[in-house]
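With one protein chain held back, the other chains of the complex are shown just where they sit.
Our next item is subunit A:
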Amino acid sequence: MSVARSVSPGGALLRTSRLFSLPAPIPPSPTDASNGHHGSLSATQSFPTHQIITTLASSRRRGDWGLKRPLPLWTTTKSTNAMLRVKQIDTIEDITDFSSATDQGLTLRKFQELHIPLTMPAENTPFDSPRASASSMNLPKRSVFEKDSDFTTLDSVNKTALKDKRWRFQGPWLAGMEPGQFAKWVAKRVRPRRPEFREFLKQKLAADMLQSTSQRAIDNGEPQPELESIVVSDEQLTEYLRRLRSNPKEIYEMVGQFLDLAPLATPQEVENNTGSGNPYSKNGPPVTHPSAGLSYLRTSEYLDNHPLYGPQASHPATLARVIRPRRQNLQVDAKLGLAGFVLDAPTGDTNSNHKFNLRQNPLSKLDVDLKGGAKIWVQPTQASINANGRVSMLAKDASYEEMLIAKEMVGEEKIFGEKPTEPEPEVPVSGTRETVKRQMARKYNPKGSSMSGAPQYGLDDGAFKF
């Protein structure tokens, strides 16, 4: 046990202070413009790199954020939410370098309102096309916080044993390196470690030899040899090296262990789209923890309770913004914005993809006159973090009932205690176009006349109403 260093009372106090407990900033995503990547410098970063700080309302009015100096009120009191990120407490220009952090702070809040857990990325598909995993969309994914995938502290033994499960590696992911980068890395980081690698191989060989000699000892009924008693001669090592060189797989294993390289998928695996080994072997390990700190939920398999209608089979529906409508002739798919993240529009046989909806569907038509843009009700299903630290989400269309209930909760609809406009003609068949049509007819034709024209979309509030 190490003896605790004695510190002055003031020093001890400073160590426990909030300023000193601010975490150090993490490096930005490799694909961000702030990291030299091509793109907009003013765009929101893929993930926050600095701790977001806040202050009390009364202190914010005075500019007091607990920093060296009061911050200018002009820039810090405009926003509803007191959120800042401080890049430097004092610069040589005698100012505090800070910027508003409401972009990422509010995104976090919105994401946490969705109550969806972060799951392991789909192993067999490229990260950037969640569409590819649509077939397995209904299968529950494993949370990143499950015991068999969440490794944050590792010792040297675990490092090798958990090679196919962990997400953090000291070495790079070779498949993601440019040729120039690779050459530079080899020259600077790998070449100087040659003698160290020979020593490493020597130990491996010694362990191998120990195994064979101990087997021989067992067969002959002799005492077990010790590892120290094994002497590896230079000739033996050279012979071992020659043997390794003719076996690329084995030498890659050795080099990978020595440099702690992130695992690579074999060409066959990539070609056949089969998954084995590390879940990050095809797309590279993530730059952050696989949860990115966005959510600490382990599952979304719980029941929501509605104050009037009781337990619900599904979670409440959410409004998503239509960022880009579908353009059939250009083969461009629609994109949605949900809780600050961009995702693909739902696929499959769902409300927003029904043929009869297509004519005035906000997903297929851009309505520039609509205030606030078009929105549709969706049900987020899963989210995961890709290799660049970005969030990829999947959502499906909310059903008619889910949408009604969600709308009633925000006061846009009234179902409870409402008198139906006409008696029920017959028990409709589930989920068919006829059912929805009839329900719409009842809703929008109070007089009970036959349905005429298309359903209404894009009412004043910008919501997509059936």
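As a convention for this text, contacts are C-beta pairs under 8 Å (C-beta built on N, C-alpha and C of every residue); 3 or more make two chains touch, one makes a residue touch a chain; residues count from 1.
Throughout what follows, contacts and distances are computed from a predicted model.
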Of the listed "Subunit of both RNase MRP", "E2 ubiquitin-conjugating enzyme", "Ribosomal protein S2, flavodoxin-like domain-containing protein" or "Geranylgeranyl transferase type-2 subunit alpha", the name UniProt assigns to the chain that isn't shown is "Ribosomal protein S2, flavodoxin-like domain-containing protein"
Just name the one of A:Asp90, A:Glu113, A:Glu146 or A:Glu222 that touches the chain not displayed here.
A:Asp90
Subunit A residues touching the omitted chain (full complex):
8-11, 13-14, 17, 19-20, 22, 56, 58-59, 62, 64, 66-70, 88-92, 94, 303, 306, 308-313, 399-401, 404-405, 415-420, 423-424, 427-431, 435, 438-439, 442
